[in-house]
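Each remark here refers to the structure printed beneath this line.
One chain of protein is taken out of this complex; the other chains stay put.
Per-chain numbering from 1; labels A and B assigned in written order.
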Amino acid sequence: MTTRLFGEPVPRREDPRLLTGNGRYLDDLGRDALAAAFVRSPHAHARIRDIDVGPALDVEGLVAIYTFEDLPERVGRPLPLLIPHPALTHGRTAYPLAKDVVRHVGEPVAMVVATDRYAAEDACALIEVDYEPLKPVVGLEEAVQGAQLVHEDVPGNVGAHLVQEVAGADGRGAREAIEASPHTLAFRLDIERSASMPLEGRGVYARWDGRDLRVYSSTQTSTSVRMAVAAALGLPLPQVEVIAPDVGGGFGVKIVHPWPEEILLPWAAMTLGREIKWTEDRREHFISSAHERGQVQYVRVGFDDDGRVLGLDVTILHDHGAYTPYGIIVPIVTSTQLLGPYKIGSYRVEFSAVYTNTVQVTPYRGAGRPQGVFCMERTMDKIAWHLGKDRTEVRAANFIQPGEFPYDQGMTFQDGRPLIYDSGDYPEMLRMIKELIGWDDFERAPGRGIGIGCYVEGTGVGPYEGGHVQVTSDGRVHVSTGLTSQGQGHETVFAQIAAAELGVPIERVSVVTGDTRRFGYAVGTFASRAAVVSGNAIALACRKVREKALRIAADALEADPSDLQITDGLVHVAGAPGASIPLSTVAVLSNPLRYAFDEEAAKATQFSGTASPDRPPVAEEEEPGLEGRDYYSPIRSTFAAGMHAAVVETDPDTAEIKVVRYAVVHDCGRLINPMIVEGQIHGGVAQGIGGALYERMAYDSHGQLVNASFMDFLMPYATEIPHIETDHLETPSPLNPLGIKGAGEAGVIPVSAVIASAIEDAEGIEIDRMPISPSDLFALRSTHHP
Amino acid sequence: MEHEITLVVNGAARRVSVPARRLLSDCLRHDLGLTGTHVGCEHGVCGCCTVLLDGRPVRSCLTFAVTVDGCEITTVEGLAGADGLSPVQRAFAECHGLQCGFCTPGFLCTVTALLRDNPAPTDEEVLEGVSGNLCRCTGYQNIVKAVHRAAELLAEEA
Partner (left out) sequence: MKPPPFEYHAPRDLGAALQTLAEVRGKVLAGGQSLIPMLNMRLAAPEHLVDINRVAGLGGVERTEAGVRVGALTRHSELERAGVHPLLTKALKLVAHPVIRNRGTVVGSLVHADPAAELPAVLAVLDGSVRIARWEGSSPVERDVPAREFFVGPMESAVQPGELAVSAYFPSLGPRTGAAFEEVTRRHGDYALAGVCAVVTVNEDAHVTAARVACIGVGPVPVVVDVTDAGGQSAAHELDGDVAQLVQDRIEPEDDIHASASYRRHLVGVLTKRALRNAAREAETGGA
């Protein structure tokens, strides 16, 4: 492969349109569409006795009002449980519009369609729903007591229960190993809820022309939305197209599908024969899109004098909110990725996924890893504290060594495949982060502390992605892949891959993502998988195209294909630049024509004399056109890793916490575009700092989310985020042709652990709960130094 | 009741009829088709909807269109000159100061006014200047870098 483009900080090809207001996000489309709005439950738990739409009927501009009763049987079915798992014995999903019972504030009860959103909201305000309030279940500990039930038929509110255990080399289980250990510790950790909170909410715009349905959705998976919509509406798949336009951030929340609105809007568009659009507002996003993170962890650990973990036993209560459409992916990821870069003697992990009358929990960037890493890294710090050892020394004592890959952790990962790490160099990474932050020279002082956190992230999960590459007779290269983009710069990095593989200038390459009209088979953008899975698929598709181009050019140049190269869009004989043919001409020759629509095309017509009269114009086993399609289906995930360190200062008087330095060493294998990878890390760290110091979803005992606005849900501004220093280690993945690993989620994963570590160091008080506010730190100080 | 108003948007007078409650953000986006101004929270915190009102950055989601009848408004669509992207826009591209791009128009308008008033801001002044705009993608580091770079470009081209 020509490598000039691969690994370079190529400027983003998305930027010119996004910088000039020419991006096309969901709400920028469908200017003439009708608008939808929803009546949402004001109660966390209630029975619906009656819905009276009468008072709303006189609203000017009203077009239609729908409640559950109005939905056809197929449309009104419970939303699919996307990822079934044998341990999810009591999976429950919501109806598109509430049927009889509402189970969280924000659950949709009625849909209003009107001429514009103002009128739709006017009508929503007038619809009278008679609720019989039921006692809500709020908080994990209250939920597991099971005194009140979120779902009548789910005893104890437990949707899933899973135990995984990996015995030590001596065959002993974790509990036995802990009992036999020279040192043991037991403690509890708490992590509160946060949420993806992209600045663009969700949104759906549906058009029905009497035969075909076109749906635009601000989604992380257009292909799967398409299948879900076709299934719910009973439409043949070819009559449904789903397009993800420019998407204003996802971070996980938009991988869930179909959201109620993704079914209801297309259905209403078909029913009314009108274009309809719904643009989620911020209040709706807080109370009806998904949250994540909330867990309570009970940890027991046994270790030796060097800090080597001999046994680890973790019991997790995972708050799943009211429904489980995305299965138990989050607690599975927590349970498995908790192990990080370490060899743990024996490990037992047990989780209960618990229902509460709150917004459902589905993956948010990191998807359970921040909780798992918090658990393991707090454990490492506590071991070090207990033994009086340096915290990095304890970590180093437990590392998997570079010579031990592939390393089998003996568990089953979120893709149902064995948790086998493919490559990495953790000791080197530790050396780098210590050097970057100045660990050994750090001057500790009261109110000034340093912290560290390490993680391993399974990225690039399957099952597959595909790529289609077409070279047209103007020499342009059109790449498409089915997964979507939410700001990761896919149009740039996939173009880099294609340009490098095909030997064409990147300016000639264009990339389309998330449009089922262009590519129908895909999974979606999540789990730091796009670059790995689509990137490799596109590379493989390019290789097919290249091979075909060389074959055709070899014919034309009367050369051997193996002697040919492509440089700057010109196929030429290696070392003889004179004998060449442009890729555009190859594209012309690849497609025998009867009709000449321009001068180039004339070269491929039947009297042009270029084709041999003794062979069919399209040779056997050939297809017209210079294009190729291929798929990459990884055998299992590839494992990226990182280590972060931070210096914090705590105000002795006000207990304010300031992150004064933040350093990241990151390994995502070969870098396609270092500028974009850095950007992903910065953004992840900022979200991590949000989760560590600012953000939480504050539910009161009635199940009301009391901070459902940007005034009170404290997403960090520029003033809250420190400068982030980065360094990279590249241990290529042996699993895929490009040697890459995912990078999207990395930044966020260890931040809570790192900040806790640093605050603990500054204060001498154990930090077992995140996020931590100045008020919380003040309370801790008051308890420890009354 | 509808009100006939005139807004001078990006230099062109636009007449439009709006109900009194029409937010300026909706008027720009849906009545005038200028969808570059984004709406992220509709309670004035995120800054995505920031436009220049008579040259000063304001939240268009916290302004009624009818209130600013007769005023001059610059949106992100009006920042580029005849010869291409403005220095602020170029600096954001060069420094990778945007990812999903949703918050970007608000930042660009804010920063354009910031650098007009203070052509060589300190780090602290930059932070203060962009402190009312949320970004969920970039972690802000490259945005801050882009503001300094834009200041350089503006100085070079002055």
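One rule holds for everything that comes next: a contact is a pair of C-beta atoms (placed from the backbone, for glycine too) under 8 Å apart; a residue touches a chain by one contact, two chains touch by 3 or more.
As the structure is a prediction and not an experimental result, all values here were calculated from the model.
Enquirer: Which residue from B:Asn10, B:Thr35 or B:Thr50 sits in contact with the chain not drawn here?
Expert: B:Thr50
Enquirer: Using the document's definition of touch, tell me which of B:Arg59, B:Arg136 or B:Arg149 contacts the absent chain.
Expert: If we include the chain that is not displayed, B:Arg59 is the one touching it.
Enquirer: Considering the whole complex rather than only what is displayed, give the residues of chain B touching the chain that is not shown.
Expert: That gives, for chain B, the contact residues 1, 3, 19-21, 23, 26, 42-44, 47, 50, 53, 56-59, 61-64, 66-67, 110, 127-129, 131-133.
Enquirer: Which residues does chain A use to touch the chain missing from this display?
Expert: 117-118, 121-122, 125, 281-283, 653-656, 694, 698, 706-707, 709, 711-712, 714, 716-717, 719-720, 773-775, 778-779, 782
Methods note: only the chains that are shown with their structure count from here on.
Enquirer: Per the contact definition, I'd like the list of chain A residues that touch chain B in the complex.
Expert: 11-12, 14-16, 18-25, 27-28, 31, 116, 118, 197-200, 246-249, 251, 281-282, 486-489, 675-676, 678-687, 709-711, 715, 717-719, 721, 723-724, 747
Enquirer: How about chain B: which of its residues touch chain A in the complex?
Expert: Touching chain A: residues 19, 21-22, 29-30, 33-43, 45-46, 48, 75-77, 79-80, 85, 89, 92-94, 96, 98-105, 108, 127-128, 130-144 of chain B.
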